[in-house]
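Here the complex is missing a single protein chain, while all its other protein chains stay put.
As written, the chains take the letters A and B, and residue 1 is the first residue of each chain.
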Amino acid sequence: MIEERIQVSLQNIEKSFRNQKVIDGISLDVRQGEFLTLLGPSGCGKTTLLRMINGFEKPDSGSVLIDGEDQVSVPPNKRNVNTVFQSYALFPHLTVRENVEFSLKMKKVPEEKIVEKVNAVLEMTNLEAFANRKPSKLSGGQQQRVAIARSLVCEPKVLLLDEPLGALDLKLRKQMQMELKDMQKASGITYIYVTHDQEEALTISDRIVVLNGGHIEQIGEGNDIYLHPSSRFVASFLGESNFFSGDTENLSDGRVVSLRPEFLILKKDRPEGIAIPARITKVTYLGVYQRIELVEQNGLKAVALDSVDSEWHVGDNVFMTWDPDNSQVIQEEGDMVS
Amino acid sequence: MIKRKHLSTGVLTVIGILILLFMYIPIIVVVLYAFNADSVNYFPMRGASFKWFAKMAADDDLIRSLEHSLVIAGISTGVACVLGVTGGYGMYRFDFPGKSFMNKLVMLPLILPGILTGVALLTFYQAVGIHQGMMAVILGHSTFLIATVLPQVYSRLQQLDGNIIEAAEDLGATSSQTFFHVVLPNIQTAIISSALLSFTLSMDEIPVTYFLNGIFSTLPIQIWGMTRNGITPEVNAISSLIFIISLAAILISNMLSKED
Partner (left out) sequence: MSTKRKMFHFLRYGILAPSCIWLIVFLVIPYFNLFLYSFWKNGAFKVEKTFTLNNYIRFFAGDSSGSGHVMILLQTLRTSLIVTVIAIIISFPLAYFIIYAVKKARSKKILYMMTIIPLWVSYIMRAYAWKIILGTNGILNSFLIWLGVTSKPLDIFLYSDASVIIAMVHIYTPYVMMPIYTSLEQIPHSLIEASRDLGCGGARTLGKIIIPLSLPGIVTGATYAFALSMGDFLAPSLLGGTTSSTKIANIVQMQFGTSDNWPYGAAMGMIILVFVIVLMEITGKIEKHYANLNG
């Protein structure tokens, strides 16, 4: 259950490496029990942010609160937070069971308690059959599950996952996304998940934080961000988007319209209201849809998705129009991505 | 065309075998003549015996020097392992100014002619008042043996997934728990194989020892002294014995490196 209670709070975090600002004043509240994804291109600061929560980096300024307590001076091994590393970082010299036992052994938990807890976690992650194998004898997906089991056995308040599915192939990745989501719901633990894959973020998260250049572009539920991107960066990073400027929707200066390709309507004849003439340059069939690329008279490009029963051909002159309810007016910014 | 290729492979094989013979005949000769019945190394050998092994075993000076060498090699290897493992781990974990310099510095006593380290330590000992003898030799050997341990440990650590150290801390392990339960088990084969190499090098070392031993003798220094006075098959006997032990060491070390 997602509660309103704030579990992790980042306040005015700043961080530089070699005079290069990596985190530029980030504040963020994570609610208890939610699946929050930090999404952004490489170098946006998402992994650094994660490493501030697990304690492997210290912010230059600002504070990291977990359940209201400042963590900045708490070392990683004393934080009630666990991490699933991108490379899994399983201990190669230990078996699956020994890997999972590790943290309990280090904390000197009584032996019978260890057995009980480890068995429960191995069962939950479907790893009982592999308990006595070394990590090198497991498949990528199994290794992934060991990494999660090893963290979950600590019963952390927050589980951090740094691109945990990056090394898996597409099919397995899809399957693991579902497993992760189910596991998170069942455990009720707060997950903070880092990825650069927008599709994955949309599938898996309760909320998404879009990061760019060390600052937050937008926070919200996936659907909301997709339909109402707040900036040109978000619009083009999450899926594909058309941008129209000028007088199409009576815009004031410096504002543009962002429109998803599926909402761009093509007409052979000039429609009422919005009508931008364009010529079709490319048609690609994508199963149920066809993807139509267009070019306006002023040279700007646009993309539309239409069902395959409509007949469009390269070279056709058409008019582009849309329902203003489906478009999003955004402020053109200096840091836009071309 | 095919014929020519066979010919060149044949020539190459002959050359390869000749070179291997050049490398091995001296060793074989020493071992073979350890069983010589005669005291002259004459070809062909006139009979075989174990008497030089018996004479070797009865040579008190030789046995004592062997004991000295074993003690020196044991202690120096231990010191070098402690310094090499902590140093290698420290270099792996931390970036600090002068890291690349340290990397080069460590290797110097192994690359530089031993005589330089020998005389440098001699003048230094004299300045600070360390007397020539076993202690002086142990300090000297430890110094150049670091060069065999530290780089091996460092490079093994670099081959590890660096995240396992962070993972250990993330799972609640303290620095020392991380070191003993995660780092050490993953580099132990590197430590054992470099320790074996260190031990062998120390048992064989002359140039540094020569300047530091004073009146007290190590095995190679003792053998050197015996060979300078003339040829005695006792030397063949002791050399053969050491050769067999070294061979065992290299096989063990090779098996360990294969394991990874």
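In the analysis below, contacts are C-beta pairs under 8 Å (C-beta built on N, C-alpha and C of every residue); 3 or more make two chains touch, one makes a residue touch a chain.
Because the structure is a prediction, the values reported are computed rather than measured.
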{"item": "Contacting the left-out chain in the complete assembly, out of B:37, B:54 or B:112", "value": "B:112"}
{"item": "Absent-chain interface as seen on chain B, which is shown", "value": "5, 8-9, 12-13, 15-16, 19-20, 22-27, 29-30, 33, 40-44, 82-84, 86-87, 89-96, 102, 105-106, 108-109, 111-117, 119-124, 127, 139-140, 142-143, 146, 150, 162-163, 166, 197, 200, 203-204, 206-207, 210-211, 220, 223-224, 227-228, 231, 235-236, 239, 242-243, 246-247, 249-250, 254"}
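One rule holds in what follows: only the chains that are shown with their structure count from here on.
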{"item": "Inter-chain centre distance, chain A versus chain B - centres from mean C-alpha coordinates, in Å", "value": "54"}
{"item": "Chain B-facing residues of chain A, complex", "value": "54, 56, 75-78, 81-83, 85-93, 102-103, 106-107, 150-151, 154"}
{"item": "Footprint of chain A on chain B - complex, ascending", "value": "161, 163-164, 166-174, 177, 181-182, 185-186"}
